[in-house]
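What follows is a short report on a single structure.
For this view, one protein chain was removed and the others were kept in their places.
And then subunit A:
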Amino acid sequence: MSERRQGLTRRLLRDPVAIVCLAVLGLIVLASVLAPLLASHDPNTSSLQDTLAPPSGDHPLGADGVGRDVLARLLYGGRTSLLGALVAVAVAVALGVPTGLIAGYYRRGFDAVASWTANLLMAIPAIVVLLVVLAVVGQNMYLAMVVFGLLMAPGVYRLIRASVTSVREELYVDAARVSGLGDARIMRRHILPVVIAPTVIQAAQMFGLAIVIQSGLEFLGLGSASEASWGAMLNDAFANIYTKPILLLWPGLAVALTVAAFGLLGNALRDALNGSRRASNKAPAPTTPAAMAGPAIHIDGDELLVVRDLRVAYDQEVVGGVSLAVRRGEVLGLVGESGSGKTQTAFAILGLLPPEARVSSGQLLFDGQQLSRAAVPKLRGRRIAYVPQEPMSNLDPSFRIGAQLTEPMRRHLKLSRAAARRKALDLLARVGIEDPERVYSSYPHQISGGMAQRVLIAGAVSCDPDLLIADEPTTALDVTVQAEVLDLMRSLQSERRMGMILVTHNFGVVADICDRVAVMQTGQIVESAPVAELFANPQHPYTRMLLDSTLEDSAPRTRQEEMA
């Protein structure tokens, strides 16, 4: 853990923004600490003949509305602002961290009470409370900052509680508990290290916030009159805004610079922290061997879709020159392990890859027409449709099923609202939904996964497409539902004479409904043949290996990963 923290510090010190921020803050702190040495005047001594004096040797930054030295007030004001902010942040951390730790770790009663209190405190407009407090405590700004710290504590509490709650479920914490480590020890060893970084980030932000609110209050004329502060300087400058607006510059700059430095430092810390997370989570991209041509495809003019030499690359190439063809009324199975590039191939044909993907294809023929990839979006939904793998995440949670079904139909088929509704209800009945009316007016979270997949199939075929691309349409479903959904797809496909590309890792599914199979490995098609032929006489060693693992009646070993 400490290793990770050191890494964080090192990453932070490589960020130029962080270095500049630290330098600026260092200078401001130094100038405030050394104020008695740097300033040649007392910050509170006013001399009438110096009123609004311009910069001179005696007053390097001039004098304010009552003849006080601006430089001295700026330097001493830094002390007030920084110290006040420090008080507020210390109180917030001292209250927020322990309560957050306890609430996140033990939960139950304490959590309920503390969270309720936190929500309450967060809804209070801080400045009003502070006005009252300042009146009560006789304009003692440090006491007001203690109260402000109390008002900021819920932010810390929430953050800590959330971090603890998430880390508490981790296996290593469980393991520590099982091995008999005491709670205090677990907290110190396993939980505290995790919450330190977010707390530091939050503290940086709170520093800025405290300086803002404190100078705001002083600007209103509150706080001790005998102590120089940036807010009081702004107050004085504001009184002279018509005659000497330059007076606003120095305290304004001091506040803005300090707050900006704290804010940017917080951001830089967060970036440094996220950097470590990103690096550790990065999935290894599949490596591809040097490009080679896949099996040749024979074309006799009856093809619905022909793709030649399709390539997809991110940092590395994930699809390296795939060629395939689908006839009208034919089901092509695209089989391979996870990472073989089969889903990427399907999305590339649909034009649905994320913007960072680089796609190229030698040739794209659809229904006898040469297509540019830019023309594909116009076909989507109308002539080429898609059935996704995970039903629940593929329905928009904010819209009723009906609205999601009718929107494309109204656009493509130019149906009226009523006609689209009738057609949607028919489709829902067709895909085997018992109570179409109810499902039509349900939200996605109100229906089961099997039903959601039927809805998605209904949506895909709603505008009578010629080609259906299905990406593992049964993988996420219960075993009992899988067969029904496959039957449904097969019957829809033959009834409408659709061409279909079925992406799957499951040879059982292939045997059930495919006419031909293309086997993919590391971004290329290694073998392509009619189903019976492929099962009877697999040519490629990879195909044989996949078939063997299926015949042994064990689920292909990548299945779990793919569902995750």
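Rule of thumb we're sticking to: a contact is a pair of C-beta atoms (placed from the backbone, for glycine too) under 8 Å apart; a residue touches a chain by one contact, two chains touch by 3 or more; residues count from 1.
Throughout what follows, contacts and distances are computed from a predicted model.
The chain absent from the displayed complex carries the UniProt protein name "ABC transporter permease", chosen from "Acetyl-CoA acyltransferase", "5-oxoprolinase subunit PxpB", "Multisubunit sodium/proton antiporter, MrpC subunit" or "ABC transporter permease". Touch with the chain that is not drawn comes from one residue among A:A90, A:L131, A:L181 or A:V200, which is A:L131.
Annotation: of A:P36, A:G182, A:P377 or A:P530, A:P377 touches the absent chain (contact as defined above).
Residue A:L350 is the one among A:L82, A:L350 or A:L546 that touches the chain missing from this view.
Residues of subunit A in contact with the chain left out of this view: 119-120, 122-129, 131-136, 138, 205, 208, 212-213, 215-216, 219-222, 234, 238, 241-242, 245, 248, 252, 255-256, 259-260, 263-264, 267, 347, 350, 352, 354, 377-378, 380-382, 385-386, 388, 390, 393-400, 404, 407-408, 411-412, 443, 445-446, 456, 459-460, 462-463.
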